[in-house]
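Excluded from the complex is one protein chain; the other protein chains are retained at their positions.
Coming up: chain A.
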Amino acid sequence: MNWWEGFRIARRALWVNRLRSFLTMLGIVVGVASVIAMVALGSGAKAQVEEQIRSFGANVLVIEPIAGQSGGGARLGTLTESDARGIAGLPPVRAAAPSVRGRAQIVRGNRNWSTTVNGTTVDYFVVRDWPLSAGRQFSSKEESSADKVVLIGHTVAQELFQGGNPIGAEVRILNAPFQVIGVLAAKGQSGAGTNQDDVVFVPISTAKRRLFGGGDDGDRQSVAYILAKIVSEEKVGPAVAQIQALLRQHHRLGSDRDSDFIIINPSEAMALRNATTTTFAWLLASIASVSLLVGGISIMNIMLVSVTERTREVGIRLAIGARRKDIRTQFLMEAITLCLLGGLIGLVLGAGIAIAAGRLAGWPIFIGLNAPVLAIAFSASVGLLFGWYPASRAARLEPMEALRHE
């Protein structure tokens, strides 16, 4: 007898006792539902981290000054444009961009919008893999002569121009007239939940001289932060060490002094922030394993009852020519069918729970092809594992003894 015949017999036996079958598979239903919800949450969280890292730019380090360390509590601290040039020259660094930052009102006609103004170099957009959706980048002449040109983020473009063409238009930043030369492609939310497209960029020279310019020459050199793009993920570690050494040397820090800067790896920080969903996924994993165990035991229990109830049937089947393995196949198929059915219901339930949890808690959810594969794999193995003993017991019955059973 093949597995298909076994399935046909199992289907009928399960249908005859449908209430009992349904109750028996509840454990499997809960177990598989938890597995599915867990995987949906887990892979959703993973996909979100990956998306955040991708959107920030992969293999990017942020170097920030630690204010007050070098005395005087200067607003911008100790990092300078020459530090950025030094970092850019290190072998594992593909590009480095110094930046200053401030908030300002941007006015166009009778509309105005308060946003972040970033002063930086063309390298910034290389570091962050951030293309333009229209227009062009700063030219080197514009950078060196501190021209009043601006690149605007997607959100700013929408707020000020509402679908009109911003390229070539004039906007006023802190009352100075700027020409819009480009619009950046939309990036969406950052890992911290802020809108990355609510921003404008001007050349760093322009920002310092025409917008947030300080007085003395020291302030002219200093920057708020430096972004560095590392050539590959494996080189991030060595790059951190090299930047550390380089900056300590630049800043003439003796071995007895703490660094006056900090090197941040945002990918790590983003991965860490998803710990909540990971915790929840582990909770589901423990529910899943307990339910699958309990479900498996109740399957075994019911299968033992079923074998006892049908001892005479086994006797009849043996008398007319069933081999032991035919009997085992029959009962094993019954257990597996029961579990697969539970697994199928669990799949639907688990996906439903995951989607609901995603909606309510705002967690990212991802349900892929691995969900049905997992549901089938888990429930079939529970059926096989816990159905084996009852099925073998049925297969060991002696024909005559079984036939005499009432």
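Keep this in mind: contacts are C-beta pairs under 8 Å (C-beta built on N, C-alpha and C of every residue); 3 or more make two chains touch, one makes a residue touch a chain; residues count from 1.
Just so we're on the same page, contacts and distances are computed from a predicted model.
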item	value
Name under which UniProt lists the unshown chain, selected from "succinate dehydrogenase", "ABC transport system ATP-binding protein", "Ring-1,2-phenylacetyl-CoA epoxidase subunit PaaB" or "Glycosyl transferase family 2"	"ABC transport system ATP-binding protein"
Which of A:Val107, A:Ile316, A:Val348 or A:Leu385 contacts the chain that the document leaves out	A:Ile316
In chain A, positions touching the absent partner	1, 5, 12-13, 16, 312-313, 315-326, 398-400, 403
